[in-house]
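Note that one protein chain of the assembly has been removed; the remaining protein chains are unaltered in position.
Per-chain residue numbering starts at 1, and chain names A and B are given in the order in which the chains are listed.
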Amino acid sequence: MSVEAHSPETAASRWLLEALAVFAKDWRAELRSRHALHTLLLFAVTTLITVSVALGPLGVSSSERLAVLPALLWVILLFAAAAGLPRAFVHEEETHTATALRLAATPSALFAGKVVYSASLLLAVELLLVPLYVAVMQLPIVSTADLLLALLAGGLGLAISSTLLAAIAAQAQGRAALFPILAFPVLLPLLLLAIELTRAAVGGTAGEGVLVNLVLYDATMAVAGLMLFPLVWNP
Amino acid sequence: MQSESAPPDDLLVVRDLVRGFGTVPVLAGVSGIVRGGEVLLVTGRNGSGKSTLLRCLAGLLRPQAGSIQLREGGADLDGAARRHRVGYVAPDLAFYEPLTAAENLVFFCRLRGVARERAGDLLARLGVPPSRPAGALSSGMRQRLRWAWALLHEPRLLLLDEPFQNLDAAGETALRALLDEHLAAGGMAVVATPAALALSRVSAKLALDAPAALPGAA
Partner (left out) sequence: MSQDSPSAHGRAGAPPAPGGAGGWGDRGEIKPRGGGWAAGGSGLGPRGWAWRWALWLWIALAILGAFFYAPLAQDFIGQSSRILFFHVPMAWTSLVAFVAAGAWSVLYLWKRRPDDDRAAAAAVELGLVLALLATTTGAMWAKVMWHAWWNWDPRQTSIVIALVFYGAYLVLRGGIEDPEARARLCAVYAVIGLVVAPYLYFVMPWMAKFTLHPKPVVNPAGKVEMNARMLQVLLMSSLGFTVFFFWVHGLRRRLLRLADRRAVTAAGSAAS
């Protein structure tokens, strides 16, 4: 960066502008094709219907509701994320746009832009899916704040980890198929914590530490991603 | 050459570059040098490693051995800075198909910290329709767009892999004029081509067809 100080802007604001440019570019391309949004949403709704039909018209008995329903919600979100989020990098490699991006973008800014894009995509899906899930499954919400926190922190963590692992999977053979294999062991602690917090939101008990650990996971993966992504991205 | 008292401001030196893929050796000790205003012409048939060499120079591939030194304005660039400074034109370069040509270039202007007017100027000069989606451009127009993209940040070193492919006569004339301007202003260029290519200011030729580097050549 030292060599190409074109403008009087500071390095930090240039970094932010780059991340913002990536975010805006991805959304602009997405809104033209709607491919990722449709994939994620249809995947989530299809899984929701499958789960709902499989459980039958009576749903889950009230005694088991706390144990089963939060877990199922996050399994649906995980599947939707695995179907849609790897595209962030797989598409760049498949269509050979990654080369131009490699030669122009600051890697950490690119990573940040992709994370924010993936997170916004996932939160948009959550926004549509979760009310539907709550209604169909007759899930009693005890603490809306806990639910929102779980969805926000869990969705952000999913986006961060998925973006980093998608960048790895995108450079291997069988890109999209490899992603879930790489991602699930890394995402498991996040999912367990998010399920635990969601349980608290629907009347279960969860320790204070669950939210702290969830936020800690997000922060750890964000720092690890910013440090490791340049090594993944550049030879 | 070893005892130059005043090193030139712009210089590209490649020494003993080695790079293979898996077990197949592609580049086995390639060396070369380019100074400001000069062209290094890399020739060789398909599979001789021309593109691999250019990808190494652009920082898109890590060589297994050897060194690449790029000097701009009297200062040596490290690998990451070199990646962002070179202007790279190659057949594997592609842009976002749902976005228009202008949107593509403006995006890269924002990444590179260049004024967005530069995108419009280059597109107009090369005759690329700015509001057509990149996916709907003809192959000749795509090649012009690659050139416009490569020149956005006014690089000192152009890495051109088959630079005039798919172009009509008018397009080739326009791009040759751009290359001549670049060289006249003291820029450097490495041009890779499988066929004979008449270029001015070629200071050196690098033939990659030596039999030892070609697997399967009897």
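Everything below uses one rule, namely that contacts are C-beta pairs under 8 Å (C-beta built on N, C-alpha and C of every residue); 3 or more make two chains touch, one makes a residue touch a chain.
As the structure is a prediction and not an experimental result, all values here were calculated from the model.
Looking at A:Leu72, A:Leu164 or A:Val202, the residue that reaches the missing chain in the full complex is A:Leu164.
One chain of the complex is left out; on chain B, the residues touching it are 1-2, 7, 11, 13-16, 18, 20-25, 27-33, 40, 59, 61-69, 76, 78-79, 82, 204-208, 210-217. Across the interface with the omitted chain, chain A contributes residues 66-67, 164-165, 168, 171-174, 178, 181-182, 184-186, 188-189, 192-193, 196, 204-207, 209-210, 213, 217, 220-221, 224, 228, 231-232, 235.
Methods note: only the chains that are shown with their structure count from here on.
Chain A and chain B have Cα centroids separated by 37 Å. Interface of chain A with chain B (complex): residues 1-4, 6-7, 9, 14, 17-18, 21-22, 24-25, 28-29, 32-33, 95-97, 99-106, 234-235. If you check the complex, the residues on chain B that touch chain A are 58-62, 72, 75, 77, 80-81, 83-86, 88, 90, 92-99, 103, 107-108, 110-114, 149, 153.
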